[in-house]
Structures are given as structure tokens and as C-alpha cells.
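Of the protein chains in this complex, one is absent; all others appear in place.
By letter and in written order, the chains are A and B; residue numbering begins at 1 in each of them.
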Amino acid sequence: MTEHRRIVGDTLLKVENISLGFGGVQALSGISFEIREHEILAIIGPNGAGKTSMLNVINGFYHPQEGAIAFKGEVRRTMRPHRAAKQGIARTFQNVALFKGMSTLDNIMSGRNLRMHRNILWQMLYYGPARNEEMEHRHRVEEIIDFLEIQAIRRTPVGRLPYGLQKRVELARALAMEPELLLLDEPMAGMNVEEKEDMCRFIIDVNEQFGTTIALIEHDMGVVMDISDRVVVLDYGRKLAEGTPDEVRANQDVIDAYLGVPHEEELV
Amino acid sequence: MSDTDTFPKLLLENASRIGNRPGCREKDLGIWQTWTWAQVADEVRALACGLAALGFGRGDKLIIIGDNRPRLYWSMTAAQAIGGVPVPVYQDSAAKEMGFVIDHAEARFALAEDQEQVDKLLEIKGTNQTLESIVYDDARGMRNYDQAFLHDFDKVQEMGRAFDRDNPGFYDDAVAAGKGSDISVMLYTSGTTGNPKGVVLTHTNVMRTAENNEKMEGLKESDEILAYLPMAWVGDHIFSFGQNYTAGFCVNCPESSATVMQDLRDIGPTYFFAPPRIFENILTTVMVRMEDAAPIKRRLFHYFMDVAQRAGTRILDGKPVSSMDRLLYALGNVLVYGPLKNTLGFSRIRLAYTAGEAIGPDIFDFFRALGINLKQLYGMTEASVFITVQPDGQIRPDTVGVPAPEVEVKIADNGEVLFRGPGSFQEYYKSAEATSETKDPEGWVHTGDAGVFTEDGHLKIIDRAKDVGRLNDGTLVAPKYLENKLKFFPNIKEAVAFGHQRDYVAAFINIDLVAMGNWAERHNVAYGGYQELAAYPDVQDIVREHVEQVNRDLASDPQLGGSQIRRFLVLPKELDADDGELTRTRKVRRSFVADRYAELIEALYSDRNTCHVETEVTFEDGRKGMLAADLRILDAKTFPVAEAMREAS
Partner (left out) sequence: MDGAPVDLLNFVMGVFGGLFLDPVVSMFNRPDKLIQLFTQGLSAGVMYSLIALGFVLIFKASGVFNFAQGIMVVFAGLTVVTLMEAGVPALLAIGGAIVAMIALAFAIERAVLRPLVNQDGIILFMATIGLAFFLEGLGQTIFGADPKPVPVDKLLIPDGKLRLWGDVFPKPVRIYELDLTAAIFGALMVAAILLFLNRTKMGRALRAVADDNQAALSVGISLQTIWVIVWSLAGFVAIFAGIMWGAQSQAGFSLAVLALKALPVLILGGFTSIPGAIAGGLIIGVGEKLGEFYWRGVLGDGVEQWFGYVIALFVLLFRPQGLFGEKIIERV
């Protein structure tokens, strides 16, 4: 693995004392941690630990009953998803959420939506500045297509793609937003070894080349230990540990609660 | 020819003669980028000077590894321009094989397409003594590499432009110093045994061969070709490099190896080469898609494909066709062939070649019936490709055509095909012994293939020369030829023929479990597996019909008619690489099979009608077991040979 050459910087996002419940289920209780600029942070934990819920809180899908989120210094109790997107938070989903009827290209282009500003009327007529704008965005999108090596499926409706490629298109769409913070919910789930390797490479490349901060949920401990700078461990909605991969691996609570118990996917 | 006797000189000529015409194209970021001949000349010049600035000089070899990219093609000319020799290497070869070539060629310079290839070169550099500098085309992923001997392509060109300014006459002088007899390229061929051999070709070799074929086929500046086969393969070197320069047409490089089929559709080449395997894959895809299509569409397709089989090939060959069929064919063109060719990217093809191995007659006819002028040629690296080519209007599935312009072909006493011509290679690099084994003092090159000429002068390749044998009565037996004929039947998966120093020809046959299983399903035949189906009498009768069909075909051939298959048996198991019966590339290991089943062979040459066999098998999950069976030995009808033909002519 190549060594990272980025300077992990100040706090980009900070969640403080977040609690979230659904009726009887307490999905998150009093969680605090921070994500620092340019780092890769892994969130791990057994099934139902609240990992996805945490991401949903960060990008505004869920509104916690308690706690606050500070993104780039701006503190707020709850986020709205499209505001989160505007501020530079992009994400992918555990179960792939793509626009199934649209082509790969259109899916990725939709990631540019927030950055298109031309008049609707000109867009309809595909005229002048609107046309140039479209071409500009198309160029950015083509760079991402090239970056993720998905040229061959440009025009394919994504509903027809195999799962591994769908995950890649989802990442492409998130990248098209040129986010500052990228949230990836199990980006490698259900992939074969080769696809996983590719995905790891892409994640590291994104992080190194564009300096994008990444928070990812992953069950494959090998991957987590390899690519992350820091790890947050959740269990039953509580934060069990936080630290570098080595620290976390040595933490007795973590070993007891998680690493020692066989998980649905293979562990190291 | 005159004084334009090297490719760098030809490039300068093209740049002034057709400077504004496209020389090459590449799809990048979804858009086709074009370079005119003038621009190509510019890029090559900058690169050549940059290489010179890095210390690349006369006689130096430049290893080139990567997919087909304009920059990689330019690097060939750039190396040649300053007196060096490009050595393209198969991009998917492992570091070890690559290492051998670099060692053997004593190359100091390499140009790699991307990080993947650079990594291989770095691995090699650990043990290799000669390699000094590596230039890479695609900078992606290279940001953490800081070795001083790694150079970005753009930087090298920048250096070259500066070098050019500081040394004004350098480039033109270097180009002018080149001669036609200089080595223009070294192509390593992976011999079936032993280490690869470096085939040395001169500018004249490549240029004359390219030109002769260009004139024969009427290739023009306006032609378009897709460069998608390995650059290290001689075919690509002649089509996408040699003829690119001599005919001045445009070479298109695909976006990536995964997008070739789409790029084909984008470009719609007029000139196209593909090995039989690719045509076969395309046909299979078409057929599968048709099975999934709506019933009306499917019926339309099959109806018009029948029309095409009847009329298409004849129209292409300029033979008489009834006006009804002509009408139907025209209709079919609108409804079926046109749209089909369009989706395949074949609508503009004027000339398509296939070569490398025998192509199935069904596959060959399918494409010709669509109106695609698909022809076979016979060639090899040592000939700069062309030995024989099928002239327009004389196309047959089972011959490879007549000698190419200026090429002489003869058959040696042992049946081996020999040739001599302007493309004949100089030598195997640093292997005088291998050279003299292959090329005799009079310049005849041994192809290692056995062949015969038909009455009208077409060459027919029948087998590897070393595999050809003779029956006790002296009749020629070409086992592979017979096996291929058998294998063209979808029901037959594998066949092994025997006959050398025997009284007649006999064969082992493997049925194709998928095709025959299909048959069994349709006829409500229940079977437990390969062995059971293979022993089923009706199945054996089908195989017998196929064998007799082959015999009937053979009977019309005066030279091979004597080698009809008299007895055969259907093997109780599939020949398997896990059991050592096939190579990993699925070629039959003849002597191994003959050893293992010696009993069966004896039975074929006795008058017994059954034979007991016991043998070890490896199951799919890797377990081993014993298999025992009583096999039937079957007789096939043979037919009188058409001897008269020879006397008539």
C-alpha cells in the first residue's frame, strides 16, 4: 500500500452527544466524535450498532432528539439533506440508491445539479451559455468516468448493471458533487476480491488526489486497518472506542464486544 | 519507393503531402481526439529529440508496453528516427517473460503506458542489468514514484522541444541517415517451446509488404481502422503501423480494452482484422441476443439469414443470383443486415481479414452472407504477415488463398510450406542457430505448417508439419485437419485422429455435452452425465453421420482423400486438462493421450467391436476416481476418392 502524503488537519465535522431513538429502539446514545480534514475515518461495529444511523444523522436524513453537529464550524441541531449536500457532504448508500431508469451518465450528471446555474429556458433550448455550461459539467463527469474506469457503461441504464458496478456508479455520482466530506456506507459490501481491491484503490486515490475527507463504514477489517487513519467503534448505539487502527485493535472492550465475536462477514 | 525507404522519412513525406488528413485518433474523456499527419510528425519529432536528450542513441532498443495508444505508436517512429529499434512487448505478459525480452534485447530504455506496466518494469529492473530509463504515458497513480529514472511522457517531449531548438539540424540529419536495410522493429514471438525469439525486420521488409498488400486491396487515405490487438503482434504492426504510414489512412485507438465493441460502433472502420475467435464470439452474442428477442423479430432474423446464406455470399462473389433472391436480399438489408451490421460497427467495412487459425465455415459464411467482405490470409511474423491472401471473388472457407504479391511459396517433400519474399525476416536476434534452422541459404523460410495446393493454386493449410504422418501405403495423414473438420460440428467437442504408420485412419471423439444435452432434452432422453450420454446409441449414430460427412468431403480431395476415417469410438469421459490430456490452453496432448489409451487404439486397429477401458478421472471438485466402461467401436462408411480430377487438369 502506498503511504499517504496528506496533512490531516483541523476538525471538519464534529458530532456532539448525539442521541437518536425510534420508538423503543435507541439507535444512538450520546455519541461524540470528530472527523478531521483530509483523513479517512472508518466507522465499525456489529450489525445494528447504529453506523448507518450515524451517517443518516450527519447528512440530515435523521434528526436526532439530542445533540448537535458542527460542520466547518457551523453548529446546528439538525441538518436538511439538501443543505448538507450544498455545504459539501456527499454520500453513498448501504443498499445502492441509484436512479435505476437513467443511464450511468445521467446518474453522474445529477451529482452536478447543484452546480448548474443557467437559466432553465436556455437549458431547454440548449443555447449559448447554458450549452457551454452543460459541456463543462460533462467534461468534469467524463474525468470522473475515466478516474473510476467505467467508460464502457456510460450509456447503460444503471438498473441493468451488476452490483459491483452499481456501487462504482454511486461513488461516481457522489464524486461529481466535488464534496469536502464523503460518506460511504459499506462501499465494498457484496463485492468479490478484485472489485474490493479496485474500490480500495479508488477510495485512497480520491483521498490523496483531491484531498477529500472520507468517513466510511466497512465490515472487512483487513480493509479498515489498511486504509483508515482513524477508527470509531460503535456498539448498541454507544461509542466503544476511537483511535488509530492499532489502538483500536488493542482495545479490550473492542475485542470483547466485536472483534472476538464472529460477524456475518469474515474478520481478521 | 525512391528515397523514402524508412518510416521516419515516410512520416515527413505524409506530413507534407497529406498534412491535414487525420493520421490517428483516440477516444479520451468520451471524445474522439484527432491528430493530423502534420501533428503526428510534430509529436514524433519532439519525442525523438526527448529520447535523444535522455541518451537514447543509434542501435538502442526501446521496449514498448501497453494498450494501443497513439503515443505508443509514435514512440516506434521516434525510436526509428534516431536510429533505434522499437521492441513492442505483449502488455499482459508477466514480469518474468517481459524480463527475458528486456535482457535478451539488452534494452536500456522502456516506454510504459501506465502505473501497472511501470510496476512490472520496476520489478524487472531489480535483476536486470541494462534497463536505465523508463518513460510513462499516463501519470495516474504515479505521484508517489520519485525515482530519477522515471520520466513523464510530456516532460520528455518538453525536453525534446528544447533539445531540438538547441540542436537545429539534429533531427533531420538523424532521419536522413536511416536506410531501408536498417532494422525497423524486433517482434518477439512466443514459441510453443523454449524462450521467445526476436524476429528482426527491416524497414524494407515491413514497408514493401505493407505496400504490396495495400495496392492489391486498394487501400486508401480515407480508410479507417481500429487498433485493438496487441502492438507486439506482427499483424497490428503491419495494419496499424506499416499500412497506416504507407496508405496514409487513420488509425483509431479505443478508449479502453473494455469499450472496444462500442468504439467499433463509433468509428465504423472500413478495414478490419480479427482472429476467428473474435468473429465466433460476435456471432454467439448475436445469436444469444436473438434468442431473447421478441418472436417476430426472431423469425424475421432467421428468415432473412436464410436468404442471406443463399444469396449473400454469391452476390459478394459476383456470381449469378435469381432476381427474386436479389430482391429479398435487398429487403433483408433494410430490415436485418443493415441494422445488425450497424450495431456491430460493421456497416462501412470494405475489407476484413481473419487469420491465425482455421475459422469455422459457419462463422465465415455468416459474416460473408451479411455482405461483409471477409477474407482469409496466411501469414506469420517471419514473413511480415502476408504469405498468401484470398483475392476478391475467390473466397473459400477451407483455403487461405494464393501467394501474396512478390511472395514465392512452395511445398517441401515432407509437406511443409516454404516461402520467400520481400517480407522475409533477417534473423532471430542473437540466435544464428535458430535462424539457420528456419531460413535456408537460398532464402526459403520454413513455416512449420504442412499444406497442399489445390488445382487452382490456392494453399490449404492442413496441420503442423511435424504432426503430419503417412499411412503404411504412403497416403498423407494430417490429424489436426481431420480433427478440425470434426470439431466444426457443434455436437463434437474434441477429436483425436491416428494413422501414422497404420493401415487406415481412426479417431477418438468427445461429444459436446451442451449441444448434445440439448438434443437429449428435446428428444426426452434422460441421462446421468457425460458417460451415459456418450454411450447412448442414437448419440453415437449422430456422431457417425458427422464422421461420414467428413469422409464425404475428404473424398473430393485427391491429396487427402485417402485419409478417411474408417473406425472411431466415443470416449467415455471428456478429455481434461486436470487429467493432463489437454494443455491449459485446451490443446490435445496427442502423445499423452495415445499412451494413456493405448488399449483403445489397439482395439481401433483390430477387428473387435467392443473394448473395456479403465482410467482415472478428476471430478469437478478435484476428487479423483476410477472410471470403467465397455466401449463400442464403430465403423464409418468411406467414399471413393475423386482421383480423376488430377488427370483431367
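FYI, a residue touches a chain if its C-beta (ideal position, glycine included) is under 8 Å from a C-beta of that chain, and two chains touch if they have at least 3 such contacts.
Quick caveat: nothing in here was measured; it's all calculated off a predicted structure.
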> Any idea which chains on screen the missing one touches?
Replying inline: A
> Taking the entire complex into account, which one of A:61, A:147 or A:236 touches the absent chain?
Replying inline: A:61
> With respect to the chain omitted from the figure, which of A:17, A:65, A:113 or A:244 is a touching residue?
Replying inline: A:113
>> Out of A:101, A:129 or A:211, which residue would touch the omitted chain in the full complex?
In response: A:101
> Hey, which of A:43, A:141, A:177 or A:217 is the one touching the hidden chain?
Replying inline: A:177
>> If the hidden chain were put back, which residues of chain A would touch it?
In response: 59-61, 81-82, 84-86, 90-91, 93, 97-102, 106, 109-114, 116, 120, 123-126, 157, 159-163, 173-174, 177
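FYI, only the chains that are shown with their structure count from here on.
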>> I'd like to verify one number: the distance from the centre of chain A to the centre of chain B, where each centre is the average of its C-alpha atoms, in whole angstrom.
In response: 46
>> So in the complex, the part of chain A that touches chain B is made up of which residues?
In response: 2-3, 5, 138-139, 142-143, 145-146, 149, 151-152, 154, 205, 208-209
> Which residues, counting only chain B, touch chain A once they are in their complex?
Replying inline: 28-31, 141, 143-144, 255-256, 258-259, 262
